[in-house]
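Notes follow the structure.
Only a single protein chain was left out; the remaining protein chains are all shown in position.
Should a chain be cited, it is by its letter among A, B, C, D and E, assigned in written order, with residues numbered from 1 in that chain.
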Amino acid sequence: MIPDPERRKRGEAKFEELTGRGPDALRAALAGLAPDAAEYVVEIVYGEMYQRGGLDIKTRQIVTVAALAAMGNAQPQLRNLVRAARLAGWTEAEIVEVFMQLAPYCGVPVMMNGLEAARQAFQDLARSP
Amino acid sequence: MIPDPERRKRGEAKFEELTGRGPDALRAALAGLAPDAAEYVVEIVYGEMYQRGGLDIKTRQIVTVAALAAMGNAQPQLRNLVRAARLAGWTEAEIVEVFMQLAPYCGVPVMMNGLEAARQAFQDLARSP
Amino acid sequence: MIPDPERRKRGEAKFEELTGRGPDALRAALAGLAPDAAEYVVEIVYGEMYQRGGLDIKTRQIVTVAALAAMGNAQPQLRNLVRAARLAGWTEAEIVEVFMQLAPYCGVPVMMNGLEAARQAFQDLARSP
Amino acid sequence: MIPDPERRKRGEAKFEELTGRGPDALRAALAGLAPDAAEYVVEIVYGEMYQRGGLDIKTRQIVTVAALAAMGNAQPQLRNLVRAARLAGWTEAEIVEVFMQLAPYCGVPVMMNGLEAARQAFQDLARSP
Amino acid sequence: MIPDPERRKRGEAKFEELTGRGPDALRAALAGLAPDAAEYVVEIVYGEMYQRGGLDIKTRQIVTVAALAAMGNAQPQLRNLVRAARLAGWTEAEIVEVFMQLAPYCGVPVMMNGLEAARQAFQDLARSP
Partner (left out) sequence: MIPDPERRKRGEAKFEELTGRGPDALRAALAGLAPDAAEYVVEIVYGEMYQRGGLDIKTRQIVTVAALAAMGNAQPQLRNLVRAARLAGWTEAEIVEVFMQLAPYCGVPVMMNGLEAARQAFQDLARSP
């Protein structure tokens, strides 16, 4: 993407609103390697997609949880999205039930990977709500 | 699975409730080849998983749509689930927005495959609501 | 799934018969988080699918090993299934040769992931046969 | 791969032995586009991998069927391998049961894709056994 | 994404430059269903990512071809990208050789799917260069 300071600001605010923390950890992880990749997430995902109407945030978070679990190569992102789903109002029990629902469609490993990400996200939130 | 007549009955009723039609087409497609596979869907998916509480049907359908789109090898099932999501109360615009939401996480092909399945499901419903 | 005490008992017995140990570790891993997910494995996988006839257990285990390796998001399950394949009568050399067979069809990473799971499962069995 | 006439001959013979027909259709499909790709299959897959000992052909075919089904992007190859599995001695019912076995591990779409490939392969064999 | 008329214009120009035709077919395919999805491709992919420096277009096209082939759920996009790779200066023989290179890493089905997309794209270009 092409950096856009205004969009970045808007993305940072949405990132913080939805995850309860700013993009500092993301930026630190990519600093010195690929700073634009962090801004891709901040600007495109949070500065554009999450700004859209037509679907409430609570629904956006749970469908993203389901898709990341089904993809199978996205454990760190899945953990972050489970956290975001909790902050959007889904209960722990509901998120667990999503992975139960996916079991027959996606297979036991997707259910298990989802639950492992959930376990980590729930612990993260218990430590620093 | 092991056939269970009572569970089958319960599954058939839930199948019809959620898809607006019974499992006849599914059974016809597998007749003479793998009748137990049809009953696996009827009994395990509709006779057990969709009987569970803890998550409303509307949410179950949209997370399954998202997961099937992300899997990438499930176009016929995705088409059926988009239909079911419509029947559960999601609007066409909301379902389209789900695939927009998934684009940055899963990539353009997942968005496009999802929209193609949606186009077919919306036409199916327009023909025989 | 809907819990069924009789099916659970049958599943536990089959689980122990096929893996050489009961579902205690599985249940412990999911306790407090998603106990029903453990019972999904016990009841649906071991209480229903592995109860079916038409294919001997030895074949069931090796095709499941192949499929989990090809899926690519199932290392813990693959490790468990390699163990189960050994207990069903496949030799270490035969299991290794399965991953060689898959190499041209699935690519080198699938072969390597399969062999890594095999290495761990063979060590597990050497420690506690 | 680097073409090797002796290996090609060996591969052609094994190809015919295992599929009941030579690699003519494969070569025709790739003629004028990528003739080496056909020889990759003939030489590497049939001229090398299927020449190996340590695992009988019947097992090689069924694990390859399972892996191709799980991969999800290999319907034409899966159809060919189901055919080859039949020729190696697996019954139609056993092959169908393999896809039933995979259902809880890989999800309903993998079972359905496998059964669709099986239906086509069984029809191919009924037409020209 | 959030529509941005200037970015759209920039994206249209880049789209036409790289594919030899404007985004009309893409827009027509999504008209009445998901017009924003077409603009996501025009604005985000062509209006932002392909505007970036640091990697020449010829390289961008061939790595995208490789990635889409490996994903396995992106045949229409792969066909378009093979076309774009030809227009960026890769010869037919080089593109075919890319799929040969991927064979041992990704498996025979990825090679075959890639070659099928290439066959179609080469024919498209022969018809309307």
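Here is the rule we go by: a residue touches a chain if its C-beta (ideal position, glycine included) is under 8 Å from a C-beta of that chain, and two chains touch if they have at least 3 such contacts.
These numbers were taken from a predicted model, which means no experiment stands behind them.
The missing chain, though absent from the display, is touched by one residue of E:I44, E:V82 or E:A121; that residue is E:I44.
Across the entire complex, the residue among E:I2, E:A67, E:A88 or E:L125 in touch with the chain not shown is E:A67.
From the options C:R8, C:R27, C:R52 or C:R119, the residue with contact to the unseen chain in the full assembly is C:R119. By the touch rule set out above, chain A reaches the unshown chain at residues 30, 33-34, 36-37, 40-41, 45, 68, 71-74, 76-77. In the full complex, the hidden chain is touched by chain E at residues 44-45, 49, 52, 54-55, 59-60, 62-71, 74, 77, 93-94, 96-98, 100-106, 110.
Within the entire complex, the positions of chain D that touch the omitted partner chain are 1-2, 44, 48-49, 51-52.
Keep in mind that, in the parts below, only the chains that are shown with their structure count from here on.
Between chain D and chain E, two chains of identical sequence, the interface residue sets overlap only in part, with shared numbers making up under half of the total. Interface matching across A-D, C-E or D-E places the copy of B-E, with more than half of contact pairs shared by residue number, at D-E. Chain centres here are Cα means. That of chain A falls 28 Å from that of chain E. Per-chain Cα centroids separate chain A from chain B by 25 Å. Chain contacts: chain D has residues 45, 68, 71-74, 77, 96, 100, 103-110 touching two or more partner chains.
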